[in-house]
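Of the protein chains in this complex, one is absent; all others appear in place.
Right, subunit A next:
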């Protein structure tokens, strides 16, 4: 598991990470989402013992990243957002080298490498030179590399970035399998739908601040307390406006800029109250043509909450 308390990283006057608090339980998949430069990679680098925090603490499986970095390294598999490969290595040699670097005995390496290649679907590339692999294959190879010492915690920084849709789906499948293996996975992306499908929990980070975190539904609710109802009427829009204004759950009414018979009603009542509202409107003879709740997905919410920084 991962425990982060008041973690801060400053570069001079620039704060890359501000007072981050986060607990990720064993076996969960936590998605870190935020625009580029929000502090995701900084957090990951600290957890991977590559960067010293300015203040605060971070524990991986009970080991402090600043005090026992070597123990932390044993427990994490780290995949950076940008990485290179030793181009003169063959695929199996590449994995063997890192296995040896993690202190995995030679016999175990021989046994585990075929399994990892199987997992990431690179068995037929065993003897290919790493340099000749496609981007997606390299990405998968790097993921296999981060698993070579069977770490409990995986820190994957944008594992799907730069991949074509097909490679993305493959990557997602592999992550699903890792999730089934009960690994604790911390994964980041600047694309939200990519994460919402496979994560148990999400954290939204911007300008070094964690602005929302919790399980995927919770985040949706937390950020979507207010829904918007779109109501269009055949005529007499004034009557409709005055009717909706009377409802206590209606916060605000905006007229559509183009369609004068369409109004946007900001509503924070429950689903049942919403049904009652419609019934009442119909009984009172308001000529409703359509009554729809505006669909907003996580991507919209993400855009909504992070637009302040633009």
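By definition in this document, a contact is a pair of C-beta atoms (placed from the backbone, for glycine too) under 8 Å apart; a residue touches a chain by one contact, two chains touch by 3 or more; residues count from 1.
The rule is short, and it goes like this: contacts and distances are computed from a predicted model.
Visitor: Can you pick, from "ABC transporter permease", "3-isopropylmalate dehydratase", "ATP synthase subunit b" or "DEAD/DEAH box helicase", the UniProt name of the chain not shown?
Guide: "ABC transporter permease"
Visitor: Given that one chain is not shown, which residue among A:49, A:139, A:161 or A:213 touches it?
Guide: Once the missing chain is taken into account, the touching residue is A:49.
Visitor: With respect to the chain omitted from the figure, which of A:39, A:80, A:136 or A:159 is a touching residue?
Guide: Spelled out, the listed residue whose C-beta touches the missing chain is A:80.
Visitor: Tell me where the left-out chain touches subunit A, residue by residue.
Guide: 3, 5-6, 45, 48-57, 59, 62, 64-67, 69-70, 73-74, 76, 78, 80, 82-86, 88-89, 93, 97-98, 100-103, 142, 145, 149
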